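Take a look at the structure set out below.
For this depiction, one protein chain was excluded, whereas all remaining protein chains were kept in their positions.
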Amino acid sequence: MEERLPDAGPKAPGTKEKTEEPIARFLVSSSPHVHEGIRIRSVMGLVIVALLPASVFSIYLFGLPALFTILVSVASAAGFEWLWQKVVRRPGTAGDLSAVLTGLLLALNLPAGSPWWLILVGNLFAIVVAKQLYGGIGYNIFNPALVGRVVLLVAFPVHMTSRWISPSAWGMDAVTTATPLGRAREALLATGSVDAALTRNEAIDLLIGNRAGSLGEVSVILLLIGGIFLLAKRVITWHAPVAFIGSVWAMAGIFHLANPARFADPSFHVLTGGLFLGAFFMATDYVTTPLAPAGKIVFGIGCGVVTVVIRLFGSYPEGVSFGILLMNAFTPLIDRAFKPAVFGARRAKTA
Amino acid sequence: MVAAIIALSALALVASFGLAMVARAFAVPVDPKVEEIEGALPGANCGGCGLPGCSELARRIAEGRADVDACPVGGESVARSISRIMGVAFAGGGARKTALVFCAGDDETARRRFYYNGVKDCASAALLFGGDKLCGYGCLGLGTCAGVCPFGAIEMSALGLPVIDPSKCTACNKCVLACPKKIIKLVPVSRRVHILCSSHDKGAKVRKACSVGCIACTKCVKEAPEGAIAMQDNLAVASGVPEIPDSVAAVCPMNTIRVVDLGISAPADAAGAAAEGAAS
Amino acid sequence: MKSGTFFGGVHPRYEKDLAGGRPIETMPLPARLVVPFAQNLGAAPKPVVKKGDEVKRGQLIAEPQGFVSVPLHAPTSGVVQAIDVFPHPVGADLPAVVIVPDGKDEWAPGLNVERDAGDLGADALRGVIRDAGLVGMGGAAFPTHVKLSPPKDKPIDVLVLNGAECEPYLTADHRLMAERPAEIVEGASWFAKALGVENVIVAVEKNKPDAIAAMRPAAEARGYAVRALDVVYPQGAERQLIFALTGRRVPAGGLPMDVGVLVQNVGTCYAAFEAVRRNRPLTERVVCVTGRGVANPKNVLARIGTTFGDAIAFCGGLREDAGKIIGGGPMMGVAQYSLDAPVTKGTSGIVVLTRREAVQYAGDPCIRCGRCLRACPMLLNPSVLSVYAERLRFDETAAHHVLDCIECGCCAYVCPSRRPMVHHFRRAKAEIRKKQARAV
Partner (left out) sequence: MGAGREFAKGLWSENPIFRVVLGLCPTLAVTTSAQNGVGMGIAATFVLLCSNVIISVLRSFIPRKIRIPAYIVIIATFVTVVDLVMNAYFNPLHKALGIFIPLIVVNCIIMGRAEAFASKNGVLYSLLDGLGMGIGFTISLVAIASIRELLGNGTIFGAAVMGSSYVPFMLLILPPGAFILLGTMLGAMNRVEIALARRAGRAPSIRKEHDCASCAIFAGWSNAADKIKALEEAGR
């Protein structure tokens, strides 16, 4: 919603009759009367900017299919938002960029070269089912982009888990291959050990993103840069990402120490999958995560634990989305548990 | 097949014996009237009677601690059936009421003194200088009454005044309590002529603020039968008895006094509405 | 030394340079003065004059009702023209007495005489201060003599002179400190004497170096400390100030005296000096008339009862795009709908914002970004509170400590959804108080 200034629009109701002097002259509202100037749009814009390096890199890595995925996803997300608001005749919030961000995030969660209908279905669920049916921005319980991704994962497992294009810039030879996590799982199932898979993945490749995967999970470094940018801009706080990544590392580490042959190195778990994308851009989503810092830490740890459990013992190779979505459901409960203590309440009544 | 019959019969015997024992051991005497009365009440649990819900009212009526016509929503028909259950005579007559907004100052007729920018709620708006209407008594038009109405009987008009649908209004009093300007009152649906203003300001001030406000010209007092309208602190107020004839509306120079057709006076309709409410 | 700051807070654009460099100018008497009776927290005084009466400056025109109430004095000599309802800067229309000055500005007999107050005891000082009609001049207008009479079981050991003036735009206290440091400090010394307090701290935000420089010699001459505070809004709020200076936390629902501290605004100290040494009741105050909607922002010494319109006219009048008149600062002040609102004892400033500058609330849904949580100096959760208030669940707001909200406005200042947070909280507080009153 744009600012509605008294001089911009027509007169306030009740002043349109021809009167000698205008009666309603001044604006009256409760204090404060000044504002920092930030809007929802500017917050969302910063997050989008933070995602740009990783997005551009994915286009470099996977070529035109990646660009196609991002464009279709962003356009359909914004389109569904606009369409829904037309249908239910609610004032538009499509201008606040939140739908664009959802579309971008969903695109970054998809394999390059996803068919157009897959992207459309994902955004339909993300925007209409997960966001608007719950009441629109501010009211959704689950992260819309992740709902879109999980719906696709459950509904079209073939398209979502086995058609990865290996990085070969600009569509030279789009070989289908598996993600590092997928290969680790295959190796484990085949040989009972993950080592074979690991030798093929140098840590440096994982870090810069020379590997197969969804658009946004490939370059850990660029995602980290984006995350640090958001931290510096004070758009997000460190609590959830650090707790999330830390708990994945710690938990994977414990299992690795217990049985190195069966469980991969903790740094492998930290660097693979969509962990950085999830930790910095989705476990920090305002609407669906706890408010208080302590709550954010609990939320992050919960995400990490679920992620590792799914990766190591579940039937899916990757668990970041499920981890965040599951913890989204606990957000109201966590919020309830970590109410901030009122200044000075310490010495007041105990009730 | 024989086995099935024997098994079922035996089971039935044992079960019924057990039930009989339990029924005797834990018998709680319940006044059957309570259930009957509750059945007769509309069941909307609106709280209009001032009690937590219909079952509580039913209990009180059965115990004689509330009148048979204590339900303001059910109206005469419900009162009649409850009086039948209670075995008392019901005189009838309690006129059906509806809420009515005693202000006609909408966005075209009433002027505002500032641009209000804040919480869209009348009680909140009233915190800032009592609201943005130039008239200190007028409707703020932010729809708090419409929000609290449990029956969806109030809608805000395009010009920012609440419009109460008498066929849906159950006179539950919620809007009356919610209005920070205290301009909603309950009136019998049979009454046709109403003075739609609540301003106690002097005439000159009213004229400046609103084109349909009562300016206390007393023309209506002279036109109406003796005692029907009294001037109270610069405001014409209907006393209710005797009724104001329709002709009085014509003499009001400000068009404050209007013939308002509240539509439903037949009690049959009210009973139908109540029954439908219970069924839905 | 304590932290020098507190939790939360925001850094608004201060805009202090609009009027900060302008020395205090004495405003000529306007054509009429509108003096509202309710100028102090607690019971409003009862009028003792009627229409047509002649009054002298300093003459009693309304007598206090009860302990938490102060007398009201005529701001100049003249005739009582009317007693009627006028807009009042606190945000309501309230009765006021209209005085037409006769231009002579004569003091009532016995007033405006120098007195050697050295031999006044604590009780006599309290009496003088009460009779002069002193209230807290930072904005809350709490009767000063009440603050000076703590119960026996709550001894005061620290007196704080509040010169933080953290509200953006306002520079009235700033100018007063820069121009009248000795008088302020002497006024404070009467407070210290009435309370028997040795430890006096003058607290000034770092963005007023000239005020600090002026206050330092005056304060140190009496052994008072001057503390330069970090520039964070709301540094000047009592609880936050006390914590920043002493590390003591005023309990929720409690008063500064619960932790042995008394906070007095520097303007009040100056008024105390006038009352004690010159026997002048409170009839004028420094008002900062500022903002981009005013032609020439100034700090003016204006009579109580000067209408905003007259004060603004003295400062060159309104600019065309003036959109919002605020009595007080832009963070906590009250927007006025009329230029007829008068300067009262608690009016520290008149800020005129242009239409573009004034925040336009939208009430979009809360996106739970948590910025308000980080900004709230009372460590409340404004996000949750506003959602509850919006849905009229006032019991829940009480459970989430809405009554501890100091209405500083930090939450609304940073809210990207432009939610009218403080308005929600004021509504919730009103409902809760109403319910409490019913329960009693």
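Letters A, B and C mark the chains in the order given here, with residues in each chain numbered from 1 onward.
In this text, contacts are C-beta pairs under 8 Å (C-beta built on N, C-alpha and C of every residue); 3 or more make two chains touch, one makes a residue touch a chain.
Because the structure is a prediction, the values reported are computed rather than measured.
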| item | value |
| --- | --- |
| Candidate in contact with the missing chain, chosen from A:L133, A:A190 or A:I228 | A:L133 |
| Residue of C:A43, C:I83, C:A362 or C:L403 in touch with the missing chain, whole complex considered | C:A362 |
| Which of B:K33, B:R59, B:K168 or B:R258 contacts the chain that the document leaves out | B:K168 |
| Selected from B:S16, B:T218, B:Q232 or B:S247 as touching the chain missing from the view | B:S16 |
| Selected residue (touches chain absent from view) among A:L83, A:V121, A:I225 or A:L326 | A:V121 |
| Chain not shown, touching residues in subunit A | 1, 4, 9-10, 12-13, 90-91, 117, 121, 129, 133, 135, 139, 151, 154-157, 159, 332 |
| Contact footprint on subunit B, counting only the chain that is left out | 8, 12, 15-16, 19, 23, 116, 120, 142-143, 147, 152, 156, 168, 280 |
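Definition applied: only the chains that are shown with their structure count from here on.
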| item | value |
| --- | --- |
| Touch-based graph of the chains, sorted into line, ring, star, complete or other | complete |
| Inter-chain centre distance, subunit A versus subunit B - centres from mean C-alpha coordinates, in Å | 49 |
| Inter-centroid spacing, subunit C versus subunit B (mean Cα positions, whole Å) | 45 |
| Residue numbers of subunit C (touch at least two other chains) | 334-335, 337-338, 360-361, 420, 423, 426 |
| Residue numbers of subunit A (touch at least two other chains) | 6, 24-30 |
| Touching residues on subunit C, where the partner in the complex is subunit B | 87, 91-93, 334-335, 337-338, 360-361, 363, 390, 392, 420, 423-424, 426-427, 430-431 |
| Subunit A to subunit B touching residues, read off their complex | 6, 12-17, 19, 23-30 |
| Subunit A contact footprint on subunit C (complex, rising order) | 7, 10, 12-13, 168, 239, 243, 249-254, 321-326, 328, 330-338, 351, 353, 355-362, 364-371, 373, 376-381, 383-384, 400-401, 404, 407, 409, 412-418, 420, 422-423, 426 |
